[in-house]
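The complex is shown incomplete by one protein chain, all other protein chains being positioned as in the whole.
So that you can tell them apart, the chains are marked A, B and C in the order they are listed, and the count of residues begins at 1 in each.
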Amino acid sequence: MTAEERVITTREAINEAIRDEMRRDSSVILLGEDVAGGAGREAEGLADAWGGAFAEYKGLQTEFGSERVLDTPISEIGYLGAAVGAAATGLRPVAELMFVDFIGVCLDPMMNQAAFLRFMSGGRAKVPLTLITHIGAGIGMAAQHSKMLYSFFTHIPGLKVVVPSSAYYAKGLLTAAIRDDDPVVFCIHKLLLGKQQHVPDEAYEFPIGQARIAREGNDLTLIGAALTTATCMEAAEVLVADGVDSEVIDLLSLSPLDEETVLASVRRTGRVVVVDEGFPRCGLATDVASLVADKAFDHLDGPVKKVTAPHAPVPFSRSLETAFMPSATDVREVALQLF
Amino acid sequence: MTAEERVITTREAINEAIRDEMRRDSSVILLGEDVAGGAGREAEGLADAWGGAFAEYKGLQTEFGSERVLDTPISEIGYLGAAVGAAATGLRPVAELMFVDFIGVCLDPMMNQAAFLRFMSGGRAKVPLTLITHIGAGIGMAAQHSKMLYSFFTHIPGLKVVVPSSAYYAKGLLTAAIRDDDPVVFCIHKLLLGKQQHVPDEAYEFPIGQARIAREGNDLTLIGAALTTATCMEAAEVLVADGVDSEVIDLLSLSPLDEETVLASVRRTGRVVVVDEGFPRCGLATDVASLVADKAFDHLDGPVKKVTAPHAPVPFSRSLETAFMPSATDVREVALQLF
Amino acid sequence: MSMAKARQPSPQPSRKQLLEFYESMALIRAFEERFVALVTQGKLVGTGHLCVGQEAVAAGVCGALEEDDYVTSTHRGHGHCLAKGVDPNEMMAELFGKTTGTSKGKGGSMHIADFRKGMLGANGIVGAGMPIACGAGLTAKLTKSGRVAVSFFGDGAANIGSFHEALNLASVWNLPVVFVCENNRYGEATPVEYALAADHVADRAVAYRMPGVIADGQDVVDVYAKAREAVDHARAGEGPVLLECETYRYYGHFLGDAAGYRTAEEVESFRSRDCLILLAERLRRDHEVGENQLDGIRAEMEARLDEAFAFAEASDDPALDELTTDVYVSYP
Partner (left out) sequence: MSMAKARQPSPQPSRKQLLEFYESMALIRAFEERFVALVTQGKLVGTGHLCVGQEAVAAGVCGALEEDDYVTSTHRGHGHCLAKGVDPNEMMAELFGKTTGTSKGKGGSMHIADFRKGMLGANGIVGAGMPIACGAGLTAKLTKSGRVAVSFFGDGAANIGSFHEALNLASVWNLPVVFVCENNRYGEATPVEYALAADHVADRAVAYRMPGVIADGQDVVDVYAKAREAVDHARAGEGPVLLECETYRYYGHFLGDAAGYRTAEEVESFRSRDCLILLAERLRRDHEVGENQLDGIRAEMEARLDEAFAFAEASDDPALDELTTDVYVSYP
């Protein structure tokens, strides 16, 4: 297998991005709950037992030591606040919030501190902090472990927000995030972690603020992020049989949003469905839909459509959970209303 | 002065609503930081010294005692969690979060607990909790004390969200909130507290989920909430000189949203500007705009417009703070783009 | 015991009570092991946080409670639910995501709750149950119902802010709440020695002017005695208590965790003090209970689980429209 053909999981891509940046820049550190595991047991040969609850960080503590890969107590407001303070004083921390749902106990360091510190100090401070967090439903963990919530971060001025849809973009966006001088929230959908893709060996950045056209088409624009990009792709294939040629946009960055790519597409196709696994109110779908309804209005051939999760907590039961998440069938059904 | 003519401040209206419900129903309690003030000094005659940071609760502890009007330590996740537990076991707590900005340390009890408990228990639990919180800029308190953030609550299924625009609606909505069996977040803009209006003496409910037409008009729909309702009214007056006859909708409830009132108006006028003091991304304005762009699309004569705060933290300097908040001039300017 | 006032000497549990503890612990053990078996056999897809090894804490503490007392639990909540009297059929159905489950299949393992039994819910958010228990205690105090609230939490949870805020608040308001720490020596893969900057969780009680007590969490009698004293203290209006129970979980953090952060010897050393074995010894020694009788109890519990499994399997999945019910009591 040549280097070009190398295929790895999203989990491995995340590991590589952090590893490469930690090698390159000694100010990069990693901290979070069980990002190593077995803390304090190095002498017994039990270190690095977990590498994170989702095992993305496996081996990093072994390579970089417990000074740079720090397990934390269950103290999210404590260690995220510490990450802010470390970032503001010269380190470049990568902090993990295991499930984005836990933001309920630690939004403050991200919102009132990290996001605002530069502004509140009149530009004297910067906070080069990366927050990695896991989003999304699909693994049977129910209401308190399955939300998206990226709209919260997107709402807050001062935060950048990226949402990769596969291993390649995970590596490129995480590298860019770690190198960025602003706080960046890196939201990774759990169901993507095990998925494989060709990923270059060497370090590379995928630019924050840039969407991509995942599929070109002329009749309809489907817009997705995280897992719903795949949902859109699937729907686009099915829609071929309906005689509809769909363009699919993978947002990748939610803040800043690549307005131009979205608008250019919709202006050409005249029809749009925004697909978002988040809750329907004040969410990502409403955000992108309202952008289109303002700035591409004159080119629209029909209403601006959205497919989202229902206005309900994420259910446990597998059948309900599956129904909760937007499906290609849902997307097709809504898309066909536009023709 | 007859009873009908009685004019009181929003602050007093809030006081009355709580007082009446506490008299009517012994399970209603009030808790929060300094909702009384001088806790533990009753013997020295120093009780009830503050009645809340904004003095809405003055006199309530004197009337109802420190068992039912409870000052708390500075422990938002503690006392809001306690409010959830009290609500789930038979009390009907009214809790105060002094500034909505503090939600960064205590979102969890509202989101993962209060909002979801009914669903997560399969309907066995209910959480009749009212959260009163102060929103908005305009009093020189800068980035950490001036946000709106009602879009966060609106995003979360299981929470109801109300945003009065004056004393009359404050009393009616707060009464409805306290009597409601679901958790309700009552967001009151600081600049409304001192404003006066005729408010009936007796207790009354204004229905949660009902918007109102604040001004009738045929050419344009302006949509506001909290302070921006007044901004819309002002803009509407100015727009008369431009030959534009505006309808103004005061949302009052953000969740559930009175979609019908919004849609009926826009279907008639064909033009809309949503005005929101919140941040522009994934916020209230995008939510309402995307609703209109979907369900009133066929009646639209122009793009769906929004006027919001900029994507920036709330600044301290008075001149910047004034520029930060949507003004009637901003609204007029955007509205005229539609003609 | 450092309670402010001396309480009545804690009653020695009777033979009958001890047998009830045994039954309770055997039920929990059977439930958890059945769950593991079902997952292993592929009859049930999913995972969960098992409390095998810790049964004495749930049984001993809940044994000290009245039926209408309140309990808040954690992600590791099966044992607390069973000990508080939640129906195993409904619990098993919940794990299967069936409409007959405690939460109609909408909650799952981390959200089992039964308000009719005072079980205010397992909780997926570490620490979240402690403030909620304060609220239940406040209800009890204001309505003079005489009830007490118990909040279970882990050693890892002792480092989260809500622990601090809840214990301080309970003390400030003099609430009838007993905070029960199940110190099983790990929070996920992190040893308590690393994460807790104190020798014992109970050492933190002084920071809140409340009694701090340590019990042997493998010995249900010790747990019961100390829980009983703490509950009596709280019920008498003397305020909250922090009770730490030293225990151990045999499985990993969740079903599937290989637990590579601890040695086999460590696990063995704790297994040798298994709560069921210790209690069986005591029953044989002091109460002339024969091995047969204990085998009988365990067999009964297995049968109970056969029934629960059959019930769950025979139940329906929730209808798809359940997706949006129970979000609100009323949505105009």
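Criterion: a residue touches a chain if its C-beta (ideal position, glycine included) is under 8 Å from a C-beta of that chain, and two chains touch if they have at least 3 such contacts.
Remember, it's a predicted structure, so these values are computed and weren't measured experimentally.
S.K.: Just to verify: which one of B:16, B:33 or B:180 makes contact with the chain not shown?
M.R.: B:33
S.K.: Just one of B:46, B:240 or B:336 touches the chain that is missing; which is it?
M.R.: Answer from the full complex: B:46 touches the omitted chain.
S.K.: Give the residue, chosen from A:59, A:81 or A:270, that touches the chain omitted from the document.
M.R.: Going through A:59, A:81 or A:270 one by one, A:81 is the residue touching the chain not shown.
S.K.: Among C:29, C:164 or C:249, exactly one should touch the missing chain; which is it?
M.R.: C:164
S.K.: Touching the absent chain: which residues on subunit A qualify?
M.R.: Spelled out for subunit A, the touching residues are 29, 67-68, 70, 72-73, 75-91, 93, 105, 108-109, 112-113, 117-126, 157-158, 160, 180-182, 207-210, 256.
S.K.: Extract the touching residues of subunit B with respect to the undisplayed chain.
M.R.: 33-34, 37-41, 44, 46, 49-50, 53, 71-78, 101-102, 104-105, 140-145, 310-313, 315-320, 323-324
S.K.: When the complex is taken as a whole, what residues of subunit C touch the one chain not shown?
M.R.: Residues touching the hidden chain, for subunit C, are 159-165, 167-168, 171-172, 194-199, 203-204, 206-210.
The working rule: only the chains that are shown with their structure count from here on.
S.K.: Based on mean C-alpha positions, I'd like to know which chain lies farthest from subunit C.
M.R.: It is B whose centre lies farthest from that of subunit C.
S.K.: At what distance in angstrom does the C-alpha mean of subunit C lie from that of subunit A?
M.R.: Those two chain centres are 36 Å apart.
S.K.: Give the residues of subunit C that touch two or more other chains, as numbers and ranges in rising order.
M.R.: Residue numbers touching two or more other chains: 103, 105-107, 111, 123-125, 161-162, 327.
S.K.: Quick check on subunit A: which residues sit in contact with 2+ other chains?
M.R.: Answer for subunit A, listing residues that touch two or more other chains: 77, 101-102, 104-105, 142-144, 310-313, 315.
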